[in-house]
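Structure provided below as C-alpha cells; questions to follow.
Removed from the display is one protein chain of the complex; every other protein chain stays in position.
Right, chain A next:
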Amino acid sequence: MSESIKISIDNVTKIFYKKHNSVTAIKDISLQIKEGEFVCLVGPSGCGKSTLLRILAGLELPSSGEFTIASESDERPLQSMVFQEKGVIPWLTVEENVAFGLKMRHLPKEVIQKQTNYYLQKVGLSQFSKLYPKELSGGMKQRISIARAFANDPEILLMDEPFAALDEQNKFILQEELLSIWSETKKTVLFITHSIDEALLLSDRIILMSAHPGEIMKEIKVPIPRPRTMEQVRANAEMAEQFLTIWNHLQSEVQRSRK
C-alpha cells in the first residue's frame, strides 16, 4: 500500500439554513485518507455522516472548507457512490444498471460490454443480466449497485450504508464479496455504517463521529490482517475491547442527543 494521500478534507462545514432553525450538519471536518485505504465512518443517525459523503459525491456543496481527491488519470471519474437500498434504477435492466456509469461517459461499446460482463460475473448476476430489478431480491439489487460503482473504475468509492436494509445472512455474504472485489482492485473506500461489526470487519480505520453538530471524535485503527473473516474479528480480544469503546461512544451520543 502506498502512503500517498488520496482524499484530503479540510475544515468542511455544512449548515442547512432555515429561517428559524438552521442545522449545523457537520462542523470542521478534517480527514485524510491514504491511497488504497478502507475507512468506515461510524456515528449515531443524524450525525451528518451522509452529508459528508454527499459532499464528496458532488451532490451537496460545503458551506465552508474544501476537499480534494487525488486524480491519477484524466480518463477516470473521481468518485462513484454505492447508494442505500433504492439506488438501482427500476426501468433499466440489471446489465444496463451496471453499465450506467460507463454509458454516461460514452465509452466505446466493447469496453462497456467487457467491463459490465466482468463485474456482472464478479457479483454472480450474469444469468440475470436481462431481467428488471423488480424481479430480484434486496441482496441482488445491492450487488447491482456495487457492480455499477466498481465497473465505473473511479479514483475512490463512496458507500452510503449499502447493507443497512439487508437481513443478517445476506449482509455477511455481501460483506465478504465486497472485501474480495475490493482486495482485487485496491480502491480507496469511504464507507458509512452504523453497524460496529461491519466497520470492524471491513475497515483499516474507523472514524467515530458525534451528533449535532457532526464532528470527528476519535479514530480507531483495525490492525487485523487480511483476508479477514467475521470469526477472526469476533475472536480477537483487542477488537472486543474496541467494540465496547465504540458501543459506549454511540450509547452516550444517542443519550446526549435525546436531551
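The rule is simple: contacts are C-beta pairs under 8 Å (C-beta built on N, C-alpha and C of every residue); 3 or more make two chains touch, one makes a residue touch a chain; residues count from 1.
The working rule: contacts and distances are computed from a predicted model.
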{"item": "Per UniProt, the name of the complex member that is left out, chosen from \"Tryptophan synthase alpha chain\", \"NADH-quinone oxidoreductase subunit N\", \"Cytochrome c oxidase subunit 1\" or \"NitT/TauT family transport system permease protein\"", "value": "\"NitT/TauT family transport system permease protein\""}
{"item": "Residue among A:Ile29, A:Cys47, A:Met81 or A:Ile246 touching the omitted chain", "value": "A:Met81"}
{"item": "Full-complex contact with the absent chain, from A:Ala57, A:Met217 or A:Val254", "value": "A:Ala57"}
{"item": "From A:Lys34, A:Arg105, A:His212 or A:Arg228, residue that would touch the chain that is not displayed", "value": "A:Arg105"}
{"item": "Residues of chain A in contact with the chain not shown", "value": "57-59, 77, 79-81, 83-84, 86-87, 89-92, 100-101, 103-105, 132-134, 148, 152"}
